[in-house]
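One protein chain omitted, others in place.
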Amino acid sequence: MEYKLKMDDIDLPVDVNDVDDGSFTAVMDDQEYRVEFVRTSDNTLLMTVNGRQMPVVVVDKDDGKTICLNGCSYELVDEDALAQSVTGRKSARKMPLEVTPPMPAVVVKINVSTGDAVTEGQPVVVVSAMKMETTLYAPFDGVVTGVNTAEGDKVMPGDILVDIQKTDEAGTPQGGDNE
Amino acid sequence: MEYKLKMDDIDLPVDVNDVDDGSFTAVMDDQEYRVEFVRTSDNTLLMTVNGRQMPVVVVDKDDGKTICLNGCSYELVDEDALAQSVTGRKSARKMPLEVTPPMPAVVVKINVSTGDAVTEGQPVVVVSAMKMETTLYAPFDGVVTGVNTAEGDKVMPGDILVDIQKTDEAGTPQGGDNE
Amino acid sequence: MFKKILIANRGEIALRVMAACREMGIATVGVYSEVDKSALHTRTADEAVFIGASEPAESYLNVERIIDAAKQTGAEAIHPGYGFLAENADFARACQDNGIVFIGPPAKVIRDFGNKTVARKMMVDGGVPVVPGMTESNLDAKRVAAHAEEIGYPVLVKAAAGGGGKGMRIVNAPSELAAALESAASEAKAAFGDGSVYLEKYITNPRHVEIQVLADTHGNIIHLFERECSIQRRHQKIIEETPSTAVNDELRQKMGEAAVQAAATAGYVNAGTVEFILDEDGCFYFLEANTRLQVEHPITEMITGIDLVRRQIEIAAGLPLDLKQEDVTARGHAIECRIYAEDPANDFFPSPGKIVCLKEPTGPGIRNDCGVYQGFTVPVEYDPILSKLVVHAENREAAIERMKKALADYVVIGIKTPTQFLADIIDSQPFREGNTLTSFIDTYFPSWEPTLPDKDLAALAFIADGMAGKRVADAVAEGPAEIPLPWQTLGHWRL
Partner (left out) sequence: MFKKILIANRGEIALRVMAACREMGIATVGVYSEVDKSALHTRTADEAVFIGASEPAESYLNVERIIDAAKQTGAEAIHPGYGFLAENADFARACQDNGIVFIGPPAKVIRDFGNKTVARKMMVDGGVPVVPGMTESNLDAKRVAAHAEEIGYPVLVKAAAGGGGKGMRIVNAPSELAAALESAASEAKAAFGDGSVYLEKYITNPRHVEIQVLADTHGNIIHLFERECSIQRRHQKIIEETPSTAVNDELRQKMGEAAVQAAATAGYVNAGTVEFILDEDGCFYFLEANTRLQVEHPITEMITGIDLVRRQIEIAAGLPLDLKQEDVTARGHAIECRIYAEDPANDFFPSPGKIVCLKEPTGPGIRNDCGVYQGFTVPVEYDPILSKLVVHAENREAAIERMKKALADYVVIGIKTPTQFLADIIDSQPFREGNTLTSFIDTYFPSWEPTLPDKDLAALAFIADGMAGKRVADAVAEGPAEIPLPWQTLGHWRL
């Protein structure tokens, strides 16, 4: 049996054989493993790999599992399972081209109003989480086309707090419901 | 609503009123209680009685529940619920009129054989649990009519290890399959 | 002795104080905000009083409501913990005005030390060495700039009212000064309700070493040795240890005497901490005094065997210290790691949210002062501290090994914590060699990424978990609220 596991961008193909009740053998990178396991609670296993025992914590997460062992934490997904679900959610966050908080936070200050011209790197919103203030900057030169939040609001990563239209772009302002 | 609770031989009648989601009032012995509660895990509650909070552990047991609070352990049954189930199991154990171990144990030594005459207080079987030896004695004068165990056997409370017929009883030996 | 104490705080420190109260036979009153209805401290108190909305100003910083809660429940004293109202002189005064004992120093002492510029003046007068800098706070940008030129860059902008690195900025050049002043003032205002800031000379390659003191109402003052608190991120301590690798017996005695002198000068009462900057030449300067129980107090408890919270309560009740300086001895080595809800691989961004899985380390010489539980949602409104993991062992090397083991055993899933980061620091050569300067993180761990040495084993565990059969119910973020009550909360109250 072939598992196509993935951790971040690292492929972890595993060839699994001799599956029995509580044990299997596996080959990864030409290394062979004899694995025995027993569920010790809802989210823990005792796993024995080539005779060495280790407790493991496994918790389901989105499309994959979070696995803790030896003091380290790993996020793994099964690519076959993933193929059947919606993809691409994560990539949207990578480039900070939007004014969105990096963590759940409370809006402390809004420095701009609709219609303001802003330059790249100009502070537009200050948010606060756990008593730490974080300033969100304009990602490029442009014009504020909408302010979607107010001071005191609780906001989440992905919430676009301020809409900015690039100066060098033609056409009408995008988004900006001014809610 | 009237609860007829019982702890060992103590009756604990409780008059329950104002039952709401997560709270009720109760009267016991003319004392009034305002009770709020929330389940904090499978076997724990946080209970607030007249404003004072206390964590409680509750585990189901046979016909009742085991309740731990303030470092003490209580075994309670609901007499109404009990009435519907078989009764009297416990009373059988109270008088040591049978040769049975007080705890799960291993038989170390059997001092008597079928046909032996025994006197009250005579050691008949020695059992061992957790490295402690306990001697079981003849509960009355009589004749051994059956030995139902062998050295090395694991035995449980309620298992009759040796059948003894009272000397002052008439008739044939009772029990004793000699298995 | 008091019969009932209100704890005007939340999280691990509220739990710590409640544990001491229980051992002393004192009933506890907890207070809680909207978002803390199911918090551990709310559940653990003998009585819990709701005091308002989640914003600190409406609840944990609301003097009136906390005083009301104390009156309503008949609490005779209030323990403020650290943070929130712990160093608020008006609160201490309000307690006094309402006939409630404030477990801490007198309002005047809090006010004096609370204003860093007043404190500096006081220390200068008392003969305690201080860092060169302004003796008053001033927001006039030009005058501050002039001061900065006089002191010489780099300078440090500091909040007059605060502590813990909040409202603090290092300024390397005149061009950065205005922005630093503004953001520091804004942060200080939000954190302490007072936006005053001032300047100090920024000492390069410094260590942050503090001395614990205990002073009773009968004029007895002792110190309980030093804590080395130099390992900081964003000017907040993350690892503390005692003894310090930079302090020998002679320096220890000198610093201890200076701390006692500082406390005597101020008329100090109760537990307090005198923070010093220690430079490369072994010179030390008064930095500030923390007029409350310090976050890192457990390491002092472990090496001295003295229960600081119990002592605080006894002192507040008017009992004399039954300890003389010569009775206090230090033994072994203790280290504390702060377990924050934050992501060390991402600029230490706060990481509030639901704790899906929590496994706390245990064992000989391991103590974890924890304020959360599995299933609890860590709120966005407050300090990100989840717990303080503390170890004690015969010597520094054994303490490091014990801490490594404890951190490896510490599992938190659902929110980010720095356990792996802390383990990498503890195990690093610079830490083992004792190079614990305040620049430590910037120097040796400027950008940290988790190493993932066992990804093959993780893959095998992934597969084994799938084969092992369905778990009953994972406490996933969307799952039903599970509120297991850690059993240390068993109340002691009887009808």
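Letters A, B and C mark the chains as written, and numbering starts fresh at 1 in each.
Here is the rule we use: a residue touches a chain if its C-beta (ideal position, glycine included) is under 8 Å from a C-beta of that chain, and two chains touch if they have at least 3 such contacts.
All figures in this text were calculated on a predicted structure; none of them were measured in a lab.
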Inset, instruction - Could you run through the displayed chains and say which ones the absent chain touches? - result: A, B, C
Legend entry - Touching residue (missing chain; options A:Gly71, A:Pro102 or A:Gly146): A:Gly71
Legend entry - Of B:Thr114, B:Ser128 or B:Asn148, the residue in touch with the unshown chain: B:Ser128
Legend entry - Where the missing chain touches subunit A, by residue: 38-41, 44, 46, 49, 51-55, 69-71
Inset, instruction - Pick out the residues on subunit C that sit against the missing chain. - result: 16, 19, 22-25, 298, 301, 305-307, 310, 329, 331-332, 359-365, 367-369, 392-394, 398, 401-402, 405, 408-409, 411, 453-454, 456-457, 472-473, 486-488, 490, 492, 494-495
Inset, instruction - List the residues of subunit B that touch the chain left out of this view. - result: 3, 5, 7, 10, 12, 14, 16, 19, 22, 24, 26, 28-29, 31, 33, 35, 37-39, 42-43, 45, 47, 49, 54, 56-61, 64-74, 76, 78, 102-106, 108-109, 126, 128-135, 154
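Keep in mind that, in the parts below, only the chains that are shown with their structure count from here on.
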Inset, instruction - If you tally contacting C-beta pairs, which comes out ahead, B-C or A-C? Let me know. - result: A-C
Inset, instruction - Calculate how many whole Å lie between the centre of subunit A and the centre of subunit B, each centre taken as the average of the chain's C-alpha atoms. - result: 55
Inset, instruction - Can you check how far apart subunit A and subunit C are, centre to centre, with Cα atoms defining each centre and the answer in Å? - result: 30
Inset, instruction - Averaged over CA atoms, how far is the centre of subunit B from the centre of subunit C? Could you give it in whole Å? - result: 51
